[in-house]
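Note that one protein chain is taken out, while the other chains of the complex remain in position.
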Amino acid sequence: MTTSVDALTARPLSPRAPAIRPARLVVAVLLALAFGLLPWVGNDYLFNALLIPFLVLALAGLGLNLLTGYAGQLSLGSAAFMAVGAFATYNLQVRLGWPLPLCLFAGGLLAALVSLLFGLPSLRIRGFYLIVSSLAAQFFILWALTRFDWFSHGSASGVISAPPLVLLGQDFGGPLGRYLATLVVVLVLFAFAARLVHGELGRTWMAVRDRETAAAVMGLSVVRAKLLAFALSGFYLGVAGALWAFTYLGTVEPHGFDLSRSFQILFIVILGGLGSLAGSLYGAAFMVLFPLLLSNLAGWLPGDFIAAGQLENLQKMVFGALIILVLIKEPEGLARLATRAWQRLRRT
Amino acid sequence: MAFFLEVLLGGLLAGVMYALVALGFVLIYRASGVFNFAQGAMLLFAALTYVSLVERGLPGWLALLSTLGVMVLLAVAVERTVLRPLVNRSPLVLFMATLGLAYFIEGAAQALWGAQVHGLDLGIEDSPLEVGELLLSTFDLFAAAVAAVLVIGLSLLFDRTRLGISLRAVADDPLAAQAVGIRLPRIWVLVWAVAGCVGLVAGLLWGARLGVQFSLSLIVLKALPVLIIGSFSSVTGAIVGGLLIGASEKLAEVYLGPLIGGGLENWFPYAFALVFLLIRPVGLFGEPTVERV
Partner (left out) sequence: MGVSLVRRPVLLEVSDLALAFGGVTAFAEVGFQVREGEICALIGPNGAGKSSLLNVINGLYRPQRGAVRLGGSSRALRRPQAAAHAGVARTFQNLALFKGMSVLDNVLTGRGRHRRASWLEQALGLGRAPAEERAQREIAEWALDFLHLRPWRDALVGTLPYGLQKRVELARALAAEPRLLLLDEPMAGMNAGEKQELSGYIRDINRERGVTVVLIEHDIQVVMQLADHVVVLDYGRLIADGAPAAVRNDPAVIAAYLGTRH
């Protein structure tokens, strides 16, 4: 069985530019806001509960998007590679005492290596069956991290607190500091990803995704493309995992990187838009804002209309329904919806 | 030796339980080419509905009938809201839709019936049965018998009835099937309803074992290695795959477990399935798809 982007049998598509490239202006404005306005205007809550998780989830979504959205290799093990990055970064810093940026980079590399290992089966197994490899990774890695306390540096519960965030001698431990550190890392990695996907590697990935056999006939190296997809995706997820632990939660524990986290990342990518960089941003924004929106909404409703416990169930129902809705109406997700709305605005 | 046989048989019987869950997947996959991730949620929903009705005082047989009815209604709803709009889309899109469906049904099941654990008594004691030198669980044997009945029934359905042929036609090529007059919506409702009922049976058996609670829906994750080994579209494959996974998991737990620590059963089935796939990329009973260029 092969999985591929929808063929012509889908409803007719209107002629339009294929890539969703944000206008340079929009990017510049956002950057100005992120660096110039928010640090002054933002409060602790904004940084801790909204911006930092948004940035980290966007990075994780980007990692998965490279593998699944661009290269077409399905994966349900994203959280496991995040865990590898988190634990690797932690261990490198605590045991070897390297400066944090180096630990972050090396942690990402280790996650890339592990992801590459679990990506090898993709050379022999095609389509839907490939899911077994990422799930094997998810369950095995979590088990290993909990089982062997070497990973958590002897902590009996497997939960460790992240060491202080010190970069270049400065303490970035406060909310603003963590926000800025995260912002810089995420921006650099997004910029690199943009160059990747708009260049030859991105084209090769999409060729492998759309018609693997034809890609081989063009002389493109399918093996190299797949392995690079797994490795780079692993790197991005590893860094995201390390950031999740260091700048967001402040603790590193295996439980936070379980299968439901993998699903969360997958939902970010589906809702935001497969094969779109901006999609990771939209999906992450949705994932962070939606629960808050829902609980606030419940708070407005009279009395005890929605019991506290029900909120989680309701959230699940709305999530599930939204996924289905997005897949029916706009399979390319929020990113495509946004582009269409933007185009309509420009025409009026 | 007797101990080994006991563990092996225990594993095989556990595998039968996995196979029961896998059967629901096979049904839907054979008839619509969709891997229904929501099967686990449907299982949970069915078991919860039954148990809650019984707790509210309904006699067992009435609760059973009512739950079957509910599963049919669910099938109708799913066909209308999910399958029909997505009729010509790729398998990946449909799979993602079932992910969303799983979330929805899980949330709905717990919103309706609550999140606490319910005990489920089917009237079958889990007493040990002595067979020669070996101790086997009565409950497991009962489950195996139920599974056997289901498998025979489903195999007959697919191979001997007109309905079965229609189902296979639809799975092969929905457009062509429509062209020869097969009504797609009806077929899909039927298949999902039957899968729902199979899910109910599996849910009841598992619920009696573990108690009816949220983690039931995670059984789907155990079914996946079973399906991968047996191939997604074979009833026999589901059984054989289930037996293999059950046996290997139990044996690994007992013999490997003490060496590398507990919790092996979380990942072992997947590692097993992965290695299996590397040797035979299309599973035991699968046919390699030929890509026409």
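Chains here go by letter, A and B, matching the order in which they are written, and residues are numbered from 1 within each.
Note that in this section contacts are C-beta pairs under 8 Å (C-beta built on N, C-alpha and C of every residue); 3 or more make two chains touch, one makes a residue touch a chain.
Owing to the predicted nature of the structure, the values given are computational and were not obtained by experimental measurement.
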Handout entry: Residue among A:V27, A:A49, A:V166 or A:A216 touching the omitted chain
Key = A:A216
Exercise for the section: May I ask which residue of A:Y45, A:F148 or A:F192 touches the chain that does not appear here? Expected result: A:F192
Completion exercise
Among listed residues A:G275, A:G320 or A:G333, the absent chain is touched only by A:G275
Exercise for the section: Against the chain that's been left off, what residues of subunit A make contact? List them. Expected result: 5-8, 12-19, 192, 195-196, 199-201, 203-204, 206-207, 209-211, 213-222, 224, 228, 275
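What we mean here is this: only the chains that are shown with their structure count from here on.
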Handout entry: Interfacial residue positions of subunit A with respect to subunit B in the complex
Key = 1-7, 9-10, 74, 121, 124-129, 131-133, 135-136, 139-140, 142-143, 146-147, 213-214, 259, 263, 266-267, 270, 309-310, 312-317, 319-324, 327-328, 331
Fill in the blank from the handout: In the complex, the residues of subunit B that touch subunit A are 35, 81-82, 85-86, 88-93, 95-97, 99-108, 110-111, 115, 221, 224-225, 228, 232, 260-264, 266-267, 270-271, 273-274, 277-278, 281-283, 289, 291, 293
